[in-house]
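Yeah, one chain of the complex is gone here, protein chain that is, but the others are all in their spots.
Order as written gives the chain letters A, B and C; numbering starts at 1 within each chain.
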Amino acid sequence: MIQNQHNSEHPPCIQRTGKILANRSIARGCGEIRIGWNGAEIHPSPGQFLTLAPRRYPLPLLRRPYAYSSADSSGFGFIYQIRGPGSAELAELRPGDETDWLGPLGTGFPPPEPASRPILIAGGTGIGPIFYLAVALKEHGPLVVTGAREANLLPRLHWPPGVHVLPCTEDGSAGIAGTVMDALKETDTSSAEFYTCGPAPMMEAVHKLALEQNRPCWVSVEEIMACGVGACQGCAVSAADDTGTTYQRACLEGPVFNSRKLKWDR
Amino acid sequence: MIQNQHNSEHPPCIQRTGKILANRSIARGCGEIRIGWNGAEIHPSPGQFLTLAPRRYPLPLLRRPYAYSSADSSGFGFIYQIRGPGSAELAELRPGDETDWLGPLGTGFPPPEPASRPILIAGGTGIGPIFYLAVALKEHGPLVVTGAREANLLPRLHWPPGVHVLPCTEDGSAGIAGTVMDALKETDTSSAEFYTCGPAPMMEAVHKLALEQNRPCWVSVEEIMACGVGACQGCAVSAADDTGTTYQRACLEGPVFNSRKLKWDR
Amino acid sequence: MGQIDLTVTIAGKTLPNPVGTASGTFGFGEEYSPLIDINALGAIYTKALTPEERPGNTPPRLAETTAGLINSIGLANPGLNKFLTEKVPILQNITAPIIVNVAGATQSDYIKVCEAMEECAPVWGVELNVSCPNVDHGGMSFGTSPPLLARLVAAVRKVIKKPLIVKLSPNVADISEPARAAEDAGADALSCINTLTAMKVDIHRRKPLIPRGTGGLSGPAILPIGVAAVWRSAKAVKIPVIGVGGISRPEDALEYLLAGACAVQTGTTLFTHPNTPLRVLSGIEQYMEQQGFQSISELHGFF
Partner (left out) sequence: MGQIDLTVTIAGKTLPNPVGTASGTFGFGEEYSPLIDINALGAIYTKALTPEERPGNTPPRLAETTAGLINSIGLANPGLNKFLTEKVPILQNITAPIIVNVAGATQSDYIKVCEAMEECAPVWGVELNVSCPNVDHGGMSFGTSPPLLARLVAAVRKVIKKPLIVKLSPNVADISEPARAAEDAGADALSCINTLTAMKVDIHRRKPLIPRGTGGLSGPAILPIGVAAVWRSAKAVKIPVIGVGGISRPEDALEYLLAGACAVQTGTTLFTHPNTPLRVLSGIEQYMEQQGFQSISELHGFF
């Protein structure tokens, strides 16, 4: 079960050294790392994230944020896409190597409203937190829609029973041919509670669908971060606010926001 | 045989990628690397050097200079001491790894005058070029005096027949107990031609001995370098000059200088 | 270790040790409390405080560069009222000295905040931010014009008896001029340096990564610029100078101290390694012990 972090006290974060348990490729340019607690077990909720120190500081300079994709008594995991110097280091990690992690950070996904059906939509690197959320919500029979350009970009994951997965590929090489939005058109979303993480245009489309259907929608945003703990104001995202410009911190009030509370037209 | 590079045209330097043939430890904190020509054989003289590009540019930023300790048809070598980030990278190199080298650079040691006896004095990292010079001069029956603080800091090297080696350790754990200067006091240096490379105070002491004995003396200096090819004026060393301040470039006119042409009192 | 005196004196008040956290990188003190023993710090320099609440600049506000970070936060802060009602109760539980970084668009902005800080018990002293490159009205014009700076510092001095530190901009030809102007107008100490004007371009979108265009550069890349600024400032004035810019290791802090700083601040590096200030502090202690120094002030004056 997941706890609603919204409007609640945050459990304090910790910084520890963990040993890599496994590092496997799960799609082209995409891997999943599992790390042992090494005596410092915590209980992150889906949507929360950790940051990893760069091994060759100061190149790159900043810790890199990753959302938890799993956490249990044996350790925790996340899914990463290789993009630049930080994630390139991740691909080099071998079991037994050590890494400096800091977590849990941020505010995760709230539990669904009673009688609503969780519909989870993931694109790209959004798959990690969506996987973890699906596992946590498996008793609710969630539907997961995951999209990628082509079949070998779709992460290979072991979904638990109770989770219905609808993979989509733009080129039709696996699952439904089309985007996640095409797949959603074919789906009954009248009682949906939307949860989404992925590219901004995808999340905006889901947000608009939720508005149309008058259903709740939770988005997990990605913003460049420096401190990750709410101190630097660097990760600001524009809030929907008629009275003037206000910002929320992606690392503290977010990364998960009620989609109606964000400004989408910047 | 070695050519006298002094007052002669320099053979042009080249920049190539070479494969590591071997990398072995030869003393505590000290290794010897051998690199293949990979089709680009050149003929560096003793005292000349190469520069290596840092693998994790821009940390460190600059190429690192090393004097040749060997060069034959199978490849070339140099001896390195682990000091900072550049040399730490060297210790990680394995046979088959590639390295970006640029050489031959600078002006090496001149051949000895007729009827003089080459006495070669090495301290610390100076051992590389002195070894190469000893091999080149083996028909002259050179005497090599090498110094270190203790036995396991003395590089283990295969000296060719014809070379007389006098190891010294300050703590007496191997060879003569004392410094190289102590050993030289016990040696007949009346017909010596001195060649030295190592810490500045040691070279200065050899220079003074040569002055006293009125014998020629060649020193190979170490100065931080940027370009290595004479373009930046960064590696200036003060020249002995009554008429005012003048400088020589360690990378082009040097690193080997007639000790009488340098200013020793800075 | 007991032998070594690590305290730093500014205007007759002492800081327990020379390593603080730089303004804007450590919030108002509490955010990092789960991660480091904040009461072991020499000082906490808060995020800039202005009379009115400021939302800050349009995101994105950060861009990484080679060994550096560009920020364009834009003085986002809760404003004086919320500071007094929401932050001060938290600051009361912190025993490390709190130095409030003060910013404004006009002289009266600075005076308003400084008056309030003089009355605010948990505040040890103030640091005037006359060097923020990230807003149109952030005081940068004060920092780059010695006469304007002198007038501002003299006016603020009238309303505050607590230690008054002036934070200088490196975006000048000769930092000794504003340094002297601030000293003559009554500053108790200087801090150098704030960030340098910098830009990163997204070559694919063909726009600066930061909407304002330029932001302020911090991090290891600027260390040697900060050390030079401290050396020049410390030579120009008699008041203490606090070194900031690019410190990530004890050796970096020692460069500042040897160049004439009485104390240091660590900023950007603590984002990556929150323990940086305390690691730097213990490295300074170790160096002093090995080299036979008894007090921080003995580290100056070698060149």
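Points worth noting:
Heads up, the rule we're going with is that a contact is a pair of C-beta atoms (placed from the backbone, for glycine too) under 8 Å apart; a residue touches a chain by one contact, two chains touch by 3 or more.
Computed from a predicted model, the values in this text were never measured in an experiment.
In the complete complex, the hidden chain is touched by one of C:Gly24, C:Pro55 or C:Gly68, namely C:Gly68.
Of C:Leu62, C:Ala116, C:Leu196 or C:Val237, it is C:Leu196 that touches the chain left out of the display.
Looking at C:Ala48, C:Val166, C:Leu223 or C:Val280, the residue that reaches the missing chain in the full complex is C:Leu223.
Contact residues of chain C toward the unshown chain are 63, 65-68, 70, 144-145, 169, 171-174, 196-201, 203, 206-208, 213-214, 217, 220-225, 227-229, 231-232, 246, 251, 254-255, 258-259, 287, 302-303. Taking the whole complex into account, chain B touches the unshown chain at residues 12-15, 53-54, 57-63, 102, 223-238, 244-247, 266.
Throughout what follows, only the chains that are shown with their structure count from here on.
For chain B, the chain whose average C-alpha position is most distant is A.
Chain B and chain C have CA centres that are 47 Å apart.
Spacing of chain A relative to chain C, judged by their CA centroids, is 35 angstrom. Listed for chain A are residues 58-59, each touching two or more other chains. Contacts with at least two other chains are made by residues 66-67 of chain C.
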